[in-house]
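All protein chains but one are shown in place.
What follows is subunit A.
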Amino acid sequence: MNKKQKKMLTRIIIAFALIVVLSLLPIDGYLEFALYMIPYLVIGYDILKKAFKGIRNKQVFDENFLMAVATIGAILLRDYKEGTAVMLFYQIGELFQSYAVGKSRRNISELMDIRPDYANIEKDGKLEKVDPDEVEIGSVIVVQPGEKVPIDGVILEGTTTLNTSALTGESLPRNAKPGDEIISGCINMTGVLKIRTTREFGESTVSKILELVENSSSRKSRSENFISRFARYYTPAVCYGALALAVLPPLVSMGILHAAPQWGQWIYRALTFLVISCPCALVISIPLSFFAGIGGASNAGVLVKGSNYLETLAQTKYVVFDKTGTLTKGVFEVVGVHHNKMEEQKILEYAALAESFSTHPISRSLKNAYGKEIDQNRVSDVEEISGNGVMAKVDGVSVAVGNARLMERIYVKPIECHSAGTVIHVAIDGVYEGHILISDVPKPTSREAIAKLKKNGIKETVMLTGDIDRVAQQVASELGVDRVYSELLPADKVTKVEELLAKKSEKEKLAFVGDGINDAPVLSRADIGIAMGALGSDAAIEAADVVLMDDDPMKIVKAIRIARKCMRIVYENIYFAIGIKVICLILGAVGIANMWVAIFADVGVMVLAVLNAIRTLFVKKL
């Protein structure tokens, strides 16, 4: 609690004690009035002051005015105790609200506590702590175990394991060694690192993320706009309603029915109206829900750029994926060796050795598949035939590794492959020994992610790719994607997404998921653009509405579930708060609800709505 809140708490305790004492004393008349004025003023002087200032500034209908009129009215009706109690409970509600908001503000900032406070720079053999803002590009910084990496860079010295959970929500530690790029915000767990910075602090990942999350609740959702519009009309409407309730029924009963006007009773009901009319519960709980939702999501490695995107994400019914790098790993791996008589490992060994001098991605895939250290001394007479492959002598045996054209060159008949991917034929000593199939492999969680999306009410999943049709179809059926469009140029992807957008109804939203590499136009064209694996990729962070910090497709499911939960709570709060208020207004008008019920409708609803809103923070299990 801050100073202001502590002061308020003291006032509440004093006023409460006084009211209890006074209600036990046998007093009446002016003495009772005079004595009750003490707790009333103790608890409500600032409200009265604000109400007065509001009237002077021509801002009549604020909650201070409402509370002032309601309580003064009750006191004039000689309901001293009720008048004072209403003020007391109103202040308790305000205190709770300010405490809860402050608390969740702190909670959420703790969740996002990735801001490094300092960077270590070595000077004359000693470490010196400096403001990360002052570190220039190309400086060498030292990060000790347990410290956060303050600035993006490349590791010069030291190996360690990194905890990236604050950034990605992923609890598995990552290994890092010299030469690796390292991003700010990771926590160095085991070894001392020397890092050469490649960016300024302001341009580093951690600053980008913080800026993004901090600005996110400035982009307001439709629900938030609805509530602020609603509040603007609701309060004056209830005030006029209260005035009508105080004046019309007595006039009617006097003028037409010739009965007693019962002014007291109707004014009391009108005052009840005023107490109910405060829109606080709504106005506070909706932005709080969104803020907590965005905070919780960012803690799980899902950065949402605004409340409006959270809203759209919750309405997503179509998910369009880019293939390479999104559903698949985007790196080529050996997936099989076919038509071989020789041992698989032996063929891979020959192929990897023959290709060992090449820098082509295929040679890297072969080396990875072979998996052992390569001794280049075993290789001689390497001849690289551009566009065909490599011929070389391995352990003195002539080996040809390449495509069908290379086989024709050396008069060997290759066997065609029926699977999709890149086919590498291998001939040893002029004899065909089979082929190695290399293709892009799906990420291990892609299939599960698509199944989960379906389960969560996504109507259709679509895959777009520039790859050839046969490969695309095979990946799609393997993963369970509903529809595929293949052999697309980047511009075609935009057209396809536009076609899909035109076909669906306005309420169903379309999300596009890409890895941020040359699909920025599509990301911005879709209702909602999701970039994944975006650590360190500025273009993706720039173009997307939702950024997944790592490249796990399951995060898409998580993002949608977080958005749905947040929106469910937002709607719960809207219906609950408006519903209770309307019911209490009706009950108040017919005289069933007294001022105590009105206090519940105001303060109680607000407390419940705030507590409900805070639930959005808990997204770990989604």
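As a working rule, a contact is a pair of C-beta atoms (placed from the backbone, for glycine too) under 8 Å apart; a residue touches a chain by one contact, two chains touch by 3 or more; residues count from 1.
Everything that follows uses one rule, which is that contacts and distances are computed from a predicted model.
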Missing subunit (named according to UniProt) among the choices "ATP-binding cassette domain-containing protein", "Acyl-CoA dehydrogenase", "ABC transporter permease" or "Heavy-metal-associated domain": "Heavy-metal-associated domain"
Of A:Cys280, A:Leu453 or A:Ala577, the residue in touch with the unshown chain: A:Cys280
Absent-chain contact - pick from A:Gln59, A:Gln345 or A:Asn456: A:Gln59
Residue of A:Asn215, A:Ser380 or A:Ser419 touching the missing chain in the full complex: A:Asn215
Residue ranges of subunit A at the interface with the undisplayed chain: 50, 53-54, 57, 59, 62-63, 94, 97-98, 101, 105, 108, 214-215, 217-218, 220, 228, 231, 279-280, 283-284, 287-288, 291
